[in-house]
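Worksheet: the structure to be examined is printed underneath.
Here is subunit A:
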Amino acid sequence: MISVENVSKSFTLHNQGAAVIEVMSGASFTVAPGECVALTGDSGAGKSTLMRMIYGNYLAASGAIRVGGVDVASAEPREILQLRRETLGYVSQFLRVVPRVPSLDVVAEPLLALGADRNAALDRARDLLTRLNIPETLWSLSPTTFSGGEQQRVNIARGFAHTYPAMLLDEPTASLDATNRATVLSLIDEAKARGAAIVGIFHDAEARERVADREIDVSRFTPGRAA
Partner candidate 1 sequence: MPDYNFAYLDEQTKRMIRRAILKGVAIPGYQVPFASREMPMPYGWGTGGVQVSAACLVPEDRLKVIDQGADDTTNAVSIRKFFEKTAGIDTTEHTGEATVIQTRHRIPEEPLTDDQILVYQVPIPEPLRFLEPRETETRKMHALEEYGLMHVKLYEDIARHGHIATSYAYPVKVEGRYVMDPSPIPKFDNPKLESAAIQLFGAGREQRIYAIPPYTRVVSLDFEDHPFVATKADHACDLCGAEHSYLDEVIIDDAGGRMFVCSDTDFCASRQAQGHRGRLSPGEDAA
Partner candidate 2 sequence: MTPLLSVRNIRKSYGARIGCADVSFDLYPGEVMGIVGESGSGKSTLLNALAGHLEPDCGEVLFDTRAEGLRDTLTMSEPERRMLSRTDWAFVHQNPRDGLRMGVSAGGNVGERLMAVGARHYGDIRESATDWLGRVEIAADRIDDRPRAFSGGMQQRLQIARNLVTGPRLVFMDEPTGGLDVSVQARLLDLLRGLVREMGLSAIIVTHDLAVVRLLADRLMVMKSGRVVESGLTDQVLDDPQHAYTQLLVSSVLQV
């Protein structure tokens, strides 16, 4: 479902004497449907960079990144947008939303963007917010005013609203209490059970062991440090 082939990445800092920083080369791996792969490695090894390249947020310098038949590294913006709408979900560490939009709508939005029936989308959103223990009194408020943990849970609900065939999870259990952490892990299990291919970053070792089928140490893709 997800296939990363010989991908490299460098940053050119034009405003700092055009310094070129090579951060990754020769990255290759695949993820099958129903499989969860955890990216590991020290801080700064490039876990997030790799994940962002898969999402199309960072531009790969070379190589191919195929998600459901689309090469993210060379696709047109609209193809990537369509991929993100229909196929590839992303739960980032931070929630970025338009101010003033109620949490319920924030969660339902990915479904609405797909043209889902509004009531069905809102039902799904209510269901997820309930499971993630967001009190109903907060649903009509914008999450911009919420605590960090509440924001993270709204973010997760939004990420799981649509049943994406491929998902990227960046620290989904960070800053959650035991109950909510368990809920998130079961959401991941459910996604795997329906055949989603998942790439995740989990600092939480226990969670990683619980859901990940394989681990990939990203530091082996670091230039100069490659084995």
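How were these candidates chosen? In short, all candidates are chains of the complex that A comes from, given by their letters.
By our rule, a contact is a pair of C-beta atoms (placed from the backbone, for glycine too) under 8 Å apart; a residue touches a chain by one contact, two chains touch by 3 or more; residues count from 1.
Treat the numbers as computed from the prediction; the structure is a model and nothing was measured.
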Selected neighbour of subunit A [touch, this complex] from 1 or 2: 2
Subunit A - residues contacting candidate 2, complex: 11-15, 18, 52, 56-59, 77-78, 80-81, 96, 98-101, 112-113
